[in-house]
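Note that this complex is displayed minus one protein chain, with the remaining chains in position.
Chain lettering (A, B, C and D) follows the sequence in which the chains are written, and residue indices restart at 1 in each chain.
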Amino acid sequence: MRVKNPKHTWYSILLALVILAATIYLEFNRSKYGMAVSVIQKSLIFAVVAVAMNLLNGFTGLFSLGQAGFMAIGAYATAMLTIPVERMEAVYYMSGVVPWLMSLKRALSVLPEPVLIIIAMLIGGMIAGLFAFLIGIPVLRLKSDYLAIATLGFAEIVRGIISAPQLDQFTNGSYGLKNIPGFGSNSLSFMPDGFGVLLVPLFASTILIGFIVLVINSSYGRAFKAIREDEIAAEAMGINLLKHKQMSFVLSSFVTAIAGGMLAMFMRSIEPRAFSTIITYDILLIVVIGGLGSITGSVLGAFVVTFAKDWFLRFFDVPLIIGGFQVPFLRIGFRMVIFSILLMVVVLFYRRGLMGNSEFTWHGFFNLFRRRLKRPEVMAETSGGSMSPIIIAPGRDQAPAPLIPDPPGGEPEEEADEEAADE
Amino acid sequence: TSDSSTDGDQPASGDNVIKIGVFEPVTGENGGGGFQEVLGIRYAHQLTNTVEIGGEEYTIELVEVDNKSDRTEAVTVASNLVAQNVSAIIGSYGSGVSIAAGPTYEEAQIPAVAPSATNPQVTLGNEYYFRVCFLDPFQGEVMANYAFQDGLTKAAVITQLGDDYSSGLGNFFLKAFEELGGEIVSEQQFQTGDTDFKAILANVKNAEPDVIFAPSSVATAPLLIKQARELGIEAKIMAGDTWENQAIIDNAGADAEGVALSTFFDENDTSSPLAGEFVTGFKEFLNGNDEYLNKNGGDGVAAVSALGFDAYNVVVEAIKVAQSSDSVAIKDALKGLSLDGVTGSISFDENGDAKKDMAYIKIIQDGKFMFDKTVKTQ
Amino acid sequence: MSLLEVRDLRVSYGGIEALKGVSFDVEEGQIITLIGANGAGKSTTLKAISGLVKSNAGTILYKGEEIQNIDSQKVVEKGIALVPEGRRVFANLSVKENLLIGAYLRKNKVEIESDLANVYSLFPRLEERHWQSAGTLSGGEQQMLAVGRGLMAKPSVLMMDEPSLGLAPQLVRDIFTIIERINDMGVTVLLIEQNANAALKIADKAYVLVTGEMVKSGPGQELLNDPQIRDAYLGVTNK
Amino acid sequence: MNNIVLQVNDLTMQFGGVVAVNNLTMEIRQGEIVALIGPNGAGKTTAFNAITGVYLPTNGEVRLEDEVIQAGYPQGKMKKLYAGENNGKYGEIVDWTPDKITKRGIARTFQNIRLFKNLSVFDNVLIAHHMNMKAGLFRAAFRLNHAEETAMRQDTWELLKMVHLDDVALERANNLPYGKQRHLEIARALATQPKLLLLDEPAAGMNPQETDALSDFIREIKKKFNLTILVIEHHMNLVMDLSDRIYVIDFGKLIAHGTPEDVQNDPAVITAYLGVDA
Partner (left out) sequence: MGSTYLLQQLLTGISLGGAYALIAVGYSMVYGILMLINFAHADIFMMAGYFMIFSFAAMPWPVAIVVVILGTILLGVTIEKVAYKPLRSAPRMSIMISAIGMSYLLQNLATYLFSALPQAYPAIPGLKKLIKLGDLNSSMVTFVTPIITIILVVLLMMLLKRTKIGMAMRAVSKDYDTAKLMGIKINQIISLTFVIGSALAAIGSILYFTDRMSVTPFSGTLLGLKCFVAAVLGGIGSVPGAVIGGFIIGITETTLIAMGYSTFSSAFTFLILIIILMVRPTGLLGETLTEKV
């Protein structure tokens, strides 16, 4: 196995420090960089959801589109538990609040707010996990697109139930919830005045993503990958399909729901419509643009897509007049046209996403500058049905002729890097 | 990262610039109405684009952003405005996005004036949010009174599931109507994005109401009206302020005849010279630009345009009073402000809501929104 | 002029060069076999002729016309059919439909019918199971189907990539008889076989491929008796 | 002789109207290499699938070391449709999932190679150790099972060395030459520490040379791992060379069984399967 370059470890530490420093800088100058702060917050949250989705889609090979539903569960649980008690009546202005929820909140209000928020998010995560477990029993037996549409259906059911007027006293149905404490909520940190808007989500996202990375690199992660590669073979290796699919599904839903809670804190007010299928598609987009089966890809994808959509492309919406000449096309609405086109361009030219299915490594990073990436022209994946993100050549072998002895070792694949990092 | 978003937006004229953010949906579900509101703001800006502070002339610059009628988007868009150092904000059409952006503005201590967001939640508990229009509870009450006074005692309510405006207004109507002694014979909900209402309407028809109250978006209105008439429903159809949009008449055609709605403004109300002046000027403004004309659906003056116009002037007035471009000062100025707008006199109560006690009822007649009467509540 | 002439054919997958300049001729009406170890490039050669993989260099002449790098489907139209490696039956089509789709380019319904009957007589199991979807056939049955489908095309050149793979001993023998029979009917055959023994026995000419290069050629019988070939490909215990 | 490892009783597998395996009874003793041969479509692979839990037998039972791991009788539609034999003899449904059967001690390879193509050779084998993991998800994620993980990796290395795949351990499985892929599939099966190994046409696509080498390889692992082996093969050289006993089926039914010599000369086998040398 390749020995890990100690230099690279230093680079990694350096990078982490740079990120931290930049975050702290932004944190202290947050009013000046409001836009950046908000886009970064959103990117961090979507990065978590994208990584959780990747765990399912990219690593376990389960095509699930239920993200919006799990995010909604997490967001609503967090919101309902963290809206200050005294503001509840005003929020549920239409139909009032169910008494038991009020009692529960009163009981919980002895907790300091940061603790309450963490508990609320965990509760949201656990409810989502429980739902995932329950619907997983029947649904995880379904194959690819059938699973996708069933999970999507689940998300729609969740949304339908949340918005039902019959539950107004509980979820506040159509009226949504507001007055949710934000990341910069004063009581969230020892520092006054909204400190933590960036650091809190940064730490939360790092912990969540880190946890998923640990799982993926563990033996369970390998079992997930085996299921992705070939269910039947995985089963023949003694891997209990349903149990492992469940694990992946529950874990992913748990994390997604916590990210949903973070989204509620980011938005400060939520409504059922915010959790429609479009949000799931957006996340899928991030995952695929980043590279299915690549964690760093998902994180990168979250930042690239969010920054592009919410920030960089914004100038396309602003009519621009240069020297009395109105630049054509530039008017409101054009941004989204450009965004869609860019999206297509990325997919058409980086068909395996920005990162493919490999992770960021310093080795690969430096190689990027040394040689231009060559993309081998490979034949069509013929079965058409495989969910595998990797191009599989139809020929059954790709090795040198055995008349010549096998070359010893050979240059290990990128996978090996990950391997080495394990130990 | 650098604060690059302000690049390129710098105006040609010197340093004395004061920025006002325009936080409106121009795309998405409420894109149509949002744009009409923007038109009113742009027109007002065209008339008054400077303000004097401490003897110096400041150029007012509009910073327009599109919140796409989407709450998630709204937060980022709001931060975008904040980052661009706007002194005050106007917006938004659609209460949901206003509610979503509220905390951001509050934290940044920038006052926001909503032209047409009617949901109580927009201003409630937010010191920095103001509005120049009336509220849904009021509107619901107005419509209930109007219907009941006409001798319509059985009502059906159709609302959009998950939409706070629609559900809220429907609910306020429902409560007011029942209080008056009317009977609600049918309550129906539909999903956002639904385009087929026949099943719902068949239920409504079966309940034989005298009046249907169906507050909803501009996009769904013509569908509802036409399908109701096709099924042979003859009940009066009523809705709230959002329906005052030429597109509804263009789409629903003859079927739209007789539809009644409450609104904030009437272009044919000649009692106020200020309003008359605005109407003439605004029509000219519209006719001078094909895109405006096209997107506005003709040169009719929408109430939201008038409110946008008023909101802009309220903000400018507050700047004048404050004699400062400082947002907190502007907020304080707003609180005590009193001004005659084209939609009536405007001053704010402790919530930041304009004290308005009058609504216009309009009826669609001969393909036009015709003023029927004004309704005041006790 | 040979029916099919391959000159200096080079093919690579990504960075790996699988064919490093392969040349050979196929005379009309003959049975030609390519032998070589696993990964020598035999299948790649056939795929290149079929247009399934693009060649980097070299020419393929069919009846004097260059056909390298044209669409597979055009190659088939010219009369060159391939029974691909690894069966590749259409799993969602029935056995009969698989056979009929083999005759996709043919128009004459009567002839198709009689060829269908012919295939059925060669592989009675296929007739027995004509309704079954091909995906559920056993490995060997699928192989029969793949061969049968190739026959249905009525090509002038039939290329077969390991047609005996996974077939029972008796059928393996039958396959070689069938190949000879097809050949007798005037079809030129280009054959790849792991069972080099049997292939060499029926081949008019054989070529030996080693890591993408032609190293030897000669009449089948001659190679059969070549000790080097025996050692490398035919196995000791083989009868 | 030795203990019976696998006992198959009256196994019948019917798909719609097709009786793929019909009343197959066989037994395999500890330490034997037994071959299952028969014409194409005779039902060999199907028998494997029923033994390893991929299918529930339509009728009959499978016992591993006297424990019933699969048992079935005609139910539902099959009650009417059933065309096999011994209907009514079994009254119990036992339907272990393939993973459970693997854990219990039967490993297999597939007729069409089924490797985890995009994973390294090393990982392919390492995954086979997963089923014996004691640590749960959290312990494993936070590497609290360090010793266990290290042991797994150690075992994997040793196994790879033993089957001569250590030099390609970091290659992607898909990049291996065909023959090595077959070896890897066997190695992966061995990593599950089976008592009984089922091989489905391991020599398909190999030339006679390689087939001979495979023969030696199978013998070698059998010894090293103290295995019992059931193999399906059409290469008669390999079958005759390797097996202690042979079962022959045709149309799902057992037509002969015995030593290689017996079977080779059995006229029924010759007509149905071997044919006469030309």
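Note that a contact is a pair of C-beta atoms (placed from the backbone, for glycine too) under 8 Å apart; a residue touches a chain by one contact, two chains touch by 3 or more.
Everything numeric here is computed off the predicted structure, so don't read it as measured data.
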item: Missing chain: touched chains present in the view; value: A, B, C, D
item: From B:97, B:223 or B:286, residue that would touch the chain that is not displayed; value: B:223
item: Which residue of A:101, A:123, A:164 or A:242 touches the chain not shown here; value: A:164
item: Option touching the unshown chain, where C:77, C:111 or C:231 are the choices; value: C:77
item: Touching residues (missing chain, whole complex) on chain C; value: 50-52, 71-73, 76-77, 81-82, 84, 88, 90-93, 97, 100-102, 104-105, 133, 135-137, 149, 153
item: Touching residues on chain D - with respect to the absent chain; value: 45, 49, 54, 110
item: Residues in chain A touching the chain absent from view; value: 57, 135, 138-139, 141-143, 145-146, 148-150, 152-154, 156-157, 160-161, 163-166, 232, 277, 281, 284-285, 288-289, 292, 333-334, 336-337, 339-341, 343-344, 347-348, 351-353, 378-391, 394
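The rule is simple: only the chains that are shown with their structure count from here on.
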item: Distance from the mean Cα position of chain C to that of chain A, given in whole angstrom; value: 49
item: Inter-centroid spacing, chain B versus chain A (mean Cα positions, whole Å); value: 36
item: Chain centre separation in whole Å, for chain D relative to chain B (CA means); value: 73
item: Overlap residues in chain C, where contacts from two or more other chains coincide; value: 37-39, 86, 232
item: Overlap residues in chain A, where contacts from two or more other chains coincide; value: 393, 396-402
item: Contact footprint of chain A on chain D as seen in their complex; value: 52, 54, 97-100, 102-103, 107-108, 110, 113-120, 122-123, 126-133, 135, 137, 140-143, 149, 152-153, 167-168, 170-172, 174-181, 188-189, 192, 205, 210
item: Chain D - residues contacting chain C, complex; value: 15, 18, 38-46, 111-112, 177-179, 201, 204-212, 234, 236-237, 241, 273-275, 277-278
item: Footprint of chain D on chain A - complex, ascending; value: 1, 211, 214-215, 218-220, 222-223, 225-226, 229-230, 232-241, 247, 251, 357, 388, 390, 392-393, 396-402, 406, 408-410, 412-413, 415-416, 419, 423
